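All protein chains but one are shown in place.
Right after this comes chain A.
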Amino acid sequence: MAAGSMVGRTLSDRLILVAVIVLGIVMVAPIVWALGLSLKTNAELMVDTSSVLHAPYTLQNYWDLVIGSPVFRWFVNSMIVSLGMTIGVLVLSSLAGYGFARLEFPGRDIIFVLVLFGLAVPEQAVIIPRHQLFSELGLHNTYIGLILPGLSTSFGVFLMTQYFRAIPREVDEAAMLDNATRFQVFWRVLLPMTLPAQATLGIYTFLHAWNDYWWPLISGTNAQMYTVTVGIASTQINFAESAGLGFLMAQAIFAALPILIVYVFFQKYIVRAVSGGAT
């Protein structure tokens, strides 16, 4: 009985392992392919992209990137927008989460429901009025214009509210008996206790902001204000073009570096976030 159960378990473990490997390959293959393309000359790729499977390889595309591509400018734009949005979301979500979890004020529960309602509203539904509003306010082609819409995150407020609620009120009370002001209770006692949630929210916000394409495409119409996603897309003249493919891929790999670094260093928090704290 026990042996049978063990066999069954081993079999299911192996099936899961195979599925994980297949999924991993599906995820990684395009990145490896892009990396390979970026290491080939454009002339070779014009003839046949299968040349990526054999030598010679070159760093010429990366050198071209260094000496003459606007991708650095777009990279900086993306970095400013992503970091600005991440910091803004963390500050606002933490304050709002604390407020909803700990303060008592009229209409609190209704306001919280309204905030959660934001989870159900797709961006497509608000993009036109937002565009008109930002246009009238002259916020297009500015960093504020790129950052501001991303700060109102229902998910962030919800996550931080739930996290603050999970902290026993006795901790607040102990701090109050320790002569801490309300802000000290928030800043020095409770906020450090929410660091795991902050890390999760921060990483997700950063990744979302870095990968965002639609709003930067609408708001950043000036090439100087392109983010990497919009900028790289703008260099591709037509669909499935093969001219300059190696250079295009070098830009893409360069643009993806921060994302790869974030994934490598903050994997623990990403896993924790997607597993809902089950780890």
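The criterion applied here is as follows: contacts are C-beta pairs under 8 Å (C-beta built on N, C-alpha and C of every residue); 3 or more make two chains touch, one makes a residue touch a chain; residues count from 1.
Just so it is clear, contacts and distances are computed from a predicted model.
Asker: For the complex's missing chain, which UniProt name, "MarR family transcriptional regulator", "FeoA domain protein", "D-alanyl-lipoteichoic acid acyltransferase DltB, MBOAT superfamily" or "Multiple sugar transport system ATP-binding protein"?
Answerer: So the chain that does not appear here would be "Multiple sugar transport system ATP-binding protein", according to UniProt.
Asker: Could you tell which one of A:121, A:193, A:233 or A:260 touches the chain left off the display?
Answerer: Hidden-chain contact among the options goes to A:193.
Asker: If I consider the whole complex, including the chain that's not displayed, which of A:31, A:144, A:171 or A:233 touches that chain?
Answerer: A:171
Asker: Kindly state which of the options A:180, A:199 or A:217 is in contact with the chain not pictured.
Answerer: A:180
Asker: If the hidden chain were put back, which residues of chain A would touch it?
Answerer: 168, 170-171, 173-180, 184, 188-189, 192-193, 195
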